[in-house]
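All protein chains of the complex are present and in place, except for one that has been dropped.
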Amino acid sequence: MDQANAIELKNITKRFGKVIANEGVNLTLKKGEILSILGENGSGKTTLMNMLSGIYMPDEGQIFMDGKEVSIHSPKDALDLKIGMIHQHFKLIDILTAAENIILGLPGSHVLKTAQIEEEIKKIIESYGFDLNPSQKIYDMSVSQKQTVEIIKVLYRGADVLILDEPTAVLTPQETDKLFAILRNMRESGKSIIIITHKLQEVLDISDRVAVLRKGKYMGSVNTQEATVGGLTEMMVGEKITLDIKRNDPVDPQLRLKVDKLTVKNMEGIKVVNEVTFTSNSGEILGIAGIAGSGQKELLEAIAGLEKIEDGKVIYHACDGKEIILSDLSPEGIKNQGVNYSFVPEDRLGMGLVGNMDITDNMMLRSYRNGKSIFTDRKAPKKLALDIIQELGVVTPGVTTPVRRLSGGNVQKVLVGREIACNPNVLMVAYPVRGLDINSSYMIYNLLSDQKEQGCAVICVIEDLDVLIELCDRIIVLCNGKITGTLDARKTTKEEVGILMTKDTKEGE
Amino acid sequence: MSTVGQKEVKEPLIRMMKRDSIPARTAWLIRIAAVILALIVCAFAIVAITKLDPFQVYVGIIDGAIGNSRRTWVTIRDILVLLGIAIALTPAFKMKFWNIGAEGQVLMGGLASAALMIYVGDKVPNWLLLITIFVASTVAGMVWGLIPAFFKSYFNTNETLFTLMMNYVAMQIITYCIVFWESPAGSNTVGVINAAKRAGWFPQILGSTYGLNVIMVLLLTVGMFLYLKYTKQGYEISVVGDSQNTARYAAINVKKVIIRTMVISGGICGLMGSIIVSGASHTISTSTAGGRGFTAIIVAWMSKFNPFAMILVSALLVFMQEGSIQIASQYGLNENASELITGIILFFLIGCEFFVNYKVEFRKKQKGVI
Partner (left out) sequence: MDIITVFIQKAIGQGIGILFGASGEIITEKSGNLNLGIPGIMYMGGIAGLMGAFFYENATDNPIPMLGVIISLLAAFLCAAFGALIYSILTITFRANQNVVGLALTTFGVGFGNFFGGSISKMAGGVGQISVSTTASLYQKQIPGLSKIPVIGPILFSYGFLTYTAVIIAIYLTFYLRKTRSGLNLRSVGENPATADAAGIGVTKYKYLATVLGGGIAGLGGLYFVMEYLGGTWTNNGFGDRGWLAIALVIFALWDPSKAIFGSFLFGAFFILYIYIPGLSRSAQELFKMVPYLVTILVLILTSLRNKRENQPPASLGEPYFREER
């Protein structure tokens, strides 16, 4: 099995300001293999691949192709070297057709021969078994169709090396199977493929070899046949971790929030949350499981009044027994009704925090209305900011540093710290430990448990199923916007949750 | 770590990187350098076009701007107008609402002011008339700011283009009114309103014709500084300007904030209209705002909402303008030389912000050196 190397990376280092994204990475891709790059969120997988595709330039190190050193200054250079990357966030232009997107930036006749181009694209579609109409506009397409366009785009350019960044995060299991079949076809025709992922099972399913990154550093590679889940996990996360999360039994749970047949549509009119019904109790942590993009974000935002609700109800049961229908209210209305909820949204800097403001001013986001004066009070928020910096170990040059300059983990701590400081009755958190190291993650888990013990109803979306099962009291599983199961966290298993996460309910959309 | 390989990779000659922060002193040095460079370029242009000694010309500019007390007061008066409009625009820009409509908002305020001077000029005492003028002109500017804000907040209509068009609607309303107010007949101008009785004119305060102008604009400046920095509404403006999603998350009513802020912005523009009409020109025409609604946008933006910087930038621009008008007449040049010079200075000031925000590195091919 000693194939020639298609790509060789030597000693690649990339920094963003003070943050080191990749440090001295060495990596080889052999011809005609499928290589998985495995790593936790924030381990530098995407940054590394972006240097191959010309989005970033390495600060140090060399890239070799077929034994020759190359320098890739732009995506164009990458394409000239027949490297094509399919990004996690699709780089497509909405108002153009699939065919127009596919030929974008290519040389050729000045006047477009649309019919001929579409014919060529149809050939690719047929030869690999894709399903796509080349003259369809992107804004009319589903996510998997858009991904298809991205892959064909790279193939049309004759790429020999394909890099796929988390391609399955947005796909249903059937779509994933289809994609893997296509990737295998490509390998047969001699292409080399890199697939970035953090899902172990997929790594074992599809790849020939696995390379592991941890905190920006290269940890080595293993042939998939010799790899085990345990071994890979260890390489990925470092020392073997035994989860030890504090979890007491709920004390006197009372109904706090009732979500009844909630339906939310996205901009394209697709039901991203589909008749979801569940309850959340005080003194209890409710976990939400699901593949990324199954409607978790929209569900939480709809409850917080930030998404337009198509149908259904959200009812808040106050401690004094009063019922307030939240689904009729704006965030302002919810606030005015005296509902005390906290929300850590998925999009930290785009929704939860103001990037250009310092920590103190960000603390004010929740409390600036306090008091009758028309002027704001900065003393209390400043004290809160200092407390959070100290207690959660936020690394920052000072309270006056704009939060956008902080690293992802520290941004996260600031946000979670503020939301918990509100002493909420309902606390909703999306991916509370994304970007955090293990220690900080545990600190956050324990904070959530503390909130639960103080009688708060906690709802959290967590990617890591092990954590979810050990931290939560109950779990609901979302798949394609629908609830596929409600489980007792103490009795369920990872496998059971995993199956429900991919259990498609036949109705399509 | 393995050994570091030889670096043969070609790096681009110039790399630009965003600075983390820059000492305020360095930033100001860069800006001052830009102004000096601009003046040098202007000097070359002057020599090329007029063959005059540029030093003499600059001395002439200084003389023209502050050569005697009358000229100095005109310069101060015009600085105040530019400053006031820039102050008016600041809350809108801080909210990232592109109010290009200051020209029209000022004109509408001026129009309200002129209308009151003409129709009720001799019917009420002057203090009452002035108060009425302030209220009416503010309201007129508010309406002109409210219309685009309403469509922006409810239908996301592009505010840059909307407010731009509103300027020309305002100008046409003025030419319409001039038809009725023209004096002397057939001149197509309004002439000095209430020249004899001075009804609706600003009174002399602190021994100066423009005393009230100074007081009003400085109050507005300080007020706006406090409003943006210390009030709850000012805080809301900052949040909306940074991210509307965050604002909604923080239970801020974004539509309300947009409309409220534009009403304030337009209102102050309208008030500035009354300061121009009642406090300075005592007449109305389509050039009452005279492009200052546009120049103020540049002033506000370049000062990054800092009122102190705004005073400096307005002063620099007006100083150069008044000075150039003077040398233009002195040397028989066209008075539009001032716009030319203003333009060049603006280009340099705008361009230098890049060097304040970005670090430019020239990379040489070097081996092993970091």
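Per-chain numbering from 1; labels A and B assigned in written order.
What we mean here is this: contacts are C-beta pairs under 8 Å (C-beta built on N, C-alpha and C of every residue); 3 or more make two chains touch, one makes a residue touch a chain.
Everything numeric here is computed off the predicted structure, so don't read it as measured data.
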Identify the residue among B:30, B:146 or B:173 that touches the chain left out of the display. B:173
Which candidate, A:10, A:30 or A:87, sits in contact with the chain we can't see? A:87
Out of B:98, B:225, B:305 or B:319, the sole contact with the unshown chain comes from B:98
For chain B, which positions touch the chain that isn't shown here? 17-18, 49, 98, 100, 151, 155-158, 160-162, 164-169, 171-173, 175-176, 179-180, 291, 294-295, 297-298, 301-302, 332-340, 342-344, 346-347, 350-351, 353-354, 357-358
Hidden partner interface residues of chain A, rising order: 16, 53, 55-56, 74-76, 79, 85, 87, 91-96, 100, 103-112, 137, 139, 153
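Just so it is clear, only the chains that are shown with their structure count from here on.
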Whole-angstrom distance, CA centroid of chain A to CA centroid of chain B, is 44
Could you pull out which chain B residues touch chain A in their complex? 1-2, 4-5, 7-12, 20, 230-236, 238-239, 242-243, 245-246, 248-253
Seen from chain A, its contact residues with chain B in the complex are 10-11, 17, 24, 26, 57, 60-62, 69, 71, 73, 304, 306, 330-332, 334-335, 343, 345, 347, 349-357, 361, 364-366, 368-369, 374-376, 405
